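The complex is shown incomplete by one protein chain, all other protein chains being positioned as in the whole.
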Amino acid sequence: MLAEFLQFLFSGITVGATYALAALGFTLIYNASHVINFAQGEFIMLGGMLAVLFAQMGLPLPAVLLLAVLVPAVVGVLVEKLAIEPVKGAETVTLIIITIGASLVIRGLIQVWLGKNTFSLPAFSGDEPIHVLGATLLPQSLWVLGITALVVVALWYFFNRTLQGKAMLATSVNRLAAELVGINTSWVLFMSFAMSAALGALGGILITPITMTSYDVGIMLGLKGFVAAVVGGLGNGLGAVVGGLLVGILEAMGAGYISSAYKDAIPFVLILLILFFMPRGLFGGKSTDRV
Amino acid sequence: MNKRIYYGLYGLIVILLVLPFVVPNNFYLDLAVRMAINAIIVIGLNLLIGFAGQISLGHAGFLGIGAYASAVLPMHFGWHPVTAMLTGALASALLAALVAKPIFKLKGHYLAMATLGLGIIINIALRNEAQWTGGPDGMPVLPMALFGFEIGSDRQWYWVVAALLVLTVWGSLNLIDSPFGRALRALHGSEVASQVVGVNVARYKVSIFVLSAFSASIMGSISAHYIGFISPNFADFFHSIELVTMVVIGGMASVYGSIVGAVLLTALPQALATFEGWETVAFGAILMLCMIFMPRGLVPTLAARFSKGDDK
Partner (left out) sequence: MSLLEVKDLSIHFGGVKAVQNVSFSIDSGIVYSVIGPNGAGKTTLFNLITGVYTPTSGEIRLDGEIIQGKSPDELARRGMARTFQNLQICMNMSAIENVMVGAHLRLDRNLFKAMLRLPALKRRDEALREEAAGLMEFVGLGEYVGARADAMSYGALKRLEIARALAMKPRLIFLDEPAAGLNPKETQEVDHLVRKVADSGITVVLVEHDMKMVMNLSDRILVLDYGRKLAEGTGQEVRGNPDVIAAYLGTHA
């Protein structure tokens, strides 16, 4: 009983960490621009696929990691510069369509370039499972959790202790006021796309040794990241992390105890329930419109 | 808003009357039928997105409910196709109302999230309940029969769908220029202003969402009968996005724009087939370019260019 529960919990937290990174990506961009970036999932895919490619080229692991994070970050910046910045202030639907267009282009290019096959990446430090109270834990899961934790701490430091981070936060609260005190909000937009693409890609690289990857994994992963971001109260960083883990754990539990066929539906059932009963998400603040 | 807005409808009727006699072969007639079906769905969706300012990313879910109601109920339970179609449409409307009621009290991206979730859940259910739906492989659909006549040929379907399209355009133009339609546009323009003149905002949003779900469901049923086969892809996220794209490319808050958007995006995959393998890239690039250079969509952008007066 306990072993089974732990097993589901481990796999839930591991996948949940990826959702958390994706949700952080949504949050960063949402805060900087109020855009829901539907291309977020493609960065997850891009991270995994590029890592596979670079690993096959025989690069050492640190180089693989670095490149597979940097390239998607550059792609993220390109999306922002070429597609988001020119239409500043457009309607929400328009922005949504643009990011969906971007996601199709990225996915399509990868499909043309690397094909439709499923790829896997060797685990960072072997596949020898660790036994915990009858359940098994893959060493890769520890990598996923450890690096995610590091990233979360680094982000916390960035937003609370550095001037650049505070500038980004200020912009999310009030763009005009931020501009008036001399913050370069277009730099903020640039940074948030770079960072969220990098976060997504990192999640994609870390999870690939466990779940494998292909050109089309981005859609579901991205949508679940979006669910996680909304669960945590859209725009709230801590909420995104907790939301990601929660979505991952509930998905794993649901798949284990209820129905594995409906595994992918669980996050969406969760989000509907939350919207019905806790309309601001778990951590969303109350807002009052000024008229 | 004036009588001029109805001129487009007369033009449409003329085109629809002439079209079947000038198309070179059935391939184009089939394309025309699918364009018209999409146009009707997209007009309904545009009432929601363009006029009321609310977004649905799960509309294909309602298409799916309609389509599978028309496939499953006659096949497994021997229902009459019309009863099945209406049952599906009522189920869609009911589901839309249930979901929308709490959601429309919220603002911003939550409706996008909720409709997206709903669409995906419906799709997953269709894939999994294989004993009824045939699972991912889909299932055949029995032909539609009305008053003992079986509607079978492309040409018969063409007239059915053309008539529905004309009715939809007429009804939508009427609706927009009515007290209901003004309230709908007003809550998009300024929610608080519409409230203080007495518009019960949540109720209008729910009504138009339910109406567009109902219409999508009916068209889902008709598509199913027309194609004679249905699979869960018909109800997936990508199809929902395609429909929203048709709205936005044709032009938000433009009934004729919806027709143009539907026509273009229904034809696009045929045109892109020559790109072999690059379809997805090309499709994505076209979406982005259209939105970047014509954020208001084709018809409103062109209308603004060619006339100075009101371009509704």
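In order of appearance the chains are A and B, and numbering begins at 1 in each one.
Convention: contacts are C-beta pairs under 8 Å (C-beta built on N, C-alpha and C of every residue); 3 or more make two chains touch, one makes a residue touch a chain.
Predicted, not measured: the structure shown is a model, and the values here were computed from it.
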Quick one: say which of B:18, B:94 or B:192 touches the chain that got left out.
B:192
Full-complex contact with the absent chain, from B:117, B:181 or B:232:
B:181
For chain B, residues in touch with the removed chain
1, 170-172, 174-175, 177-183, 185-186, 188-190, 192-201, 207, 211, 253, 310
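Convention: only the chains that are shown with their structure count from here on.
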Between chain A and chain B, what's the gap in Å when you average each chain's C-alpha atoms?
31
Residue numbers of chain B touching chain A in their complex, please.
49, 55, 57, 99, 102-103, 105-106, 108-110, 112-114, 116-118, 120-121, 124-125, 128, 192, 237, 241, 244-245, 247-248, 252, 277-288, 291-292, 295
Which of the residues in chain A end up touching chain B in this complex?
36, 83, 86-87, 90-94, 96-98, 100-109, 111-112, 219, 223, 226-227, 230, 234, 261-262, 264-265, 267-269, 271-272, 275-276, 279, 289, 291
